[in-house]
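Take this structure, written in structure tokens, and hold onto it; I'll ask about it next.
Only a part of the assembly is drawn; its chains keep their places, and the rest are absent.
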Amino acid sequence: MKRIFLAATASLALSSAASAELLVEKNIPLDLAVEIASEAVASCKANGYEVSAAVVDRAGVLRALMRSDDAGPHTPSSSTSKAYTSASLRIKTGEMADLIAKNPTAAELASIEGFLALGGGIPIKTGDVVIGGVGVGGAPGGHLDEACAQAGIDKVQDRLK
Amino acid sequence: MKRIFLAATASLALSSAASAELLVEKNIPLDLAVEIASEAVASCKANGYEVSAAVVDRAGVLRALMRSDDAGPHTPSSSTSKAYTSASLRIKTGEMADLIAKNPTAAELASIEGFLALGGGIPIKTGDVVIGGVGVGGAPGGHLDEACAQAGIDKVQDRLK
Amino acid sequence: MKRIFLAATASLALSSAASAELLVEKNIPLDLAVEIASEAVASCKANGYEVSAAVVDRAGVLRALMRSDDAGPHTPSSSTSKAYTSASLRIKTGEMADLIAKNPTAAELASIEGFLALGGGIPIKTGDVVIGGVGVGGAPGGHLDEACAQAGIDKVQDRLK
């Protein structure tokens, strides 16, 4: 009789949470990722900040990374973590940092593997769908990193569709 | 004479802490784990949340994991960590997060290897004995993750004996 | 003048390697992943082998995992690694193991982060496109693990399109 109850329970559970057809997903191509990263680096440089900018795809896998001539050796890691965090959690890392500062029980969000809860990460979206993330690290303040990340997205905004 | 004192001290110490008979332990089987995970994923999906749900056995080893079609790439790790934390510490991760928020000297509980102090993890019990743990990650709030985890347990509650 | 040469060189390089349009990709949904994993576990069990079966998506992120009641604690990790390897390298891990055995200079393929060069991993394809991977671990031989993984894919083959 075990076969029968499993059939029943499993069917009830998954039928509303999954689809038997293959998924069709949009994703960020290398070309746009390079533009986003280079604009983010250049935007920070124009303000005197040496940074790394990383772009990950919708699955959080690195697509492009650039480190400015005088950006510190920690910035490839910090920019990639910010990009991953934004792509996977689907909010700006700056908002996440604010959330954590206000809500101690959310503080451990920052401890999830691969996450970094510092301003500078922004989800890359087409409409409402997240198709990647950009992260910037190296400026003296998360809001400054975020402004450069936003400049990168702005550069290609009209082609994110 | 060393032999003699060791005999005495070791016997005093361990005789009350261990048994020489083999232990006989209950554990969560795959079948129930699959039901718990699928119901947890489905319950969140019904509310619009894309999550991963993980079930670990009494030793904290992964038994089953499901990731919803649009759940972020960080959720397999976060859900597994919540399940592990609940199974090993034997409290809900949400209670653990509250405890830490109130008691700074307990904050480092969250730093134990493999632990994640975010709501969404629940011990799986038969009577008072913990036989595993379920963890859910991906909903916008630990209490929402926990509700889905509870839905998973509720589905099989009458068979946890 | 620097601006000008960069424009030239970068454009030459990337224009043939990337597209400015968003990528549209097929991916394995949870529903099929659960069927593949459960069939793989059941197929091994029918032959007396206790295994874990893992399914990852096209980006190598875990989608579903099941561990048989008596499968060893190492099998969640080994099955996931085999699935990841097959999805990312796009060959069966058994072929990869053969390749390495014959060609010492390829041996270090096995050292790539997250890879495991043991039979039991198979890419999941729709037509010629890899949309995920399945890995099985725990049977006494990579060819036995692979047979179970294949059974999982066979079960859903007609819907992989």
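Side notes on the structure shown:
As written, the chain order gives the labels A, B and C, with residue 1 at the start of each chain.
Criterion: a contact is a pair of C-beta atoms (placed from the backbone, for glycine too) under 8 Å apart; a residue touches a chain by one contact, two chains touch by 3 or more.
Because the structure is a prediction, the values reported are computed rather than measured.
Sequence-identical chains in the complete complex of this entry number 8, based on the file rather than the 3 shown.
By definition in this document, only the chains that are shown with their structure count from here on.
Superposition on CA atoms relates chain A and chain C by a rotation of 180 degrees, given as a multiple of 5. By the residue-number overlap criterion, the interface of chain A with chain B counts as different, with under half of its numbers used by both chains. Centre-to-centre spacing of chain A and chain B amounts to 28 Å, using the average Cα coordinate of each chain. Note: centroid distance chain A to chain C, computed from Cα atoms, is 24 Å. Within chain B, residues 34, 38, 41, 66, 68-69, 73 each touch two or more of the remaining chains. Chain C contributes residues 29-30, 33-34, 38, 41, 59, 61-69, 73, 76 to its touches with chain B in the complex.
If you check the complex, the residues on chain C that touch chain A are 10, 14, 17-32, 34, 57-61, 126, 131, 159-161. Within the complex formed with chain A, the chain B residues making contact are 31, 34-35, 38-39, 41-42, 44-46, 66, 68-69, 72-75, 77-78, 81, 94, 97-98, 100-101, 110, 116-119, 137, 142, 155.
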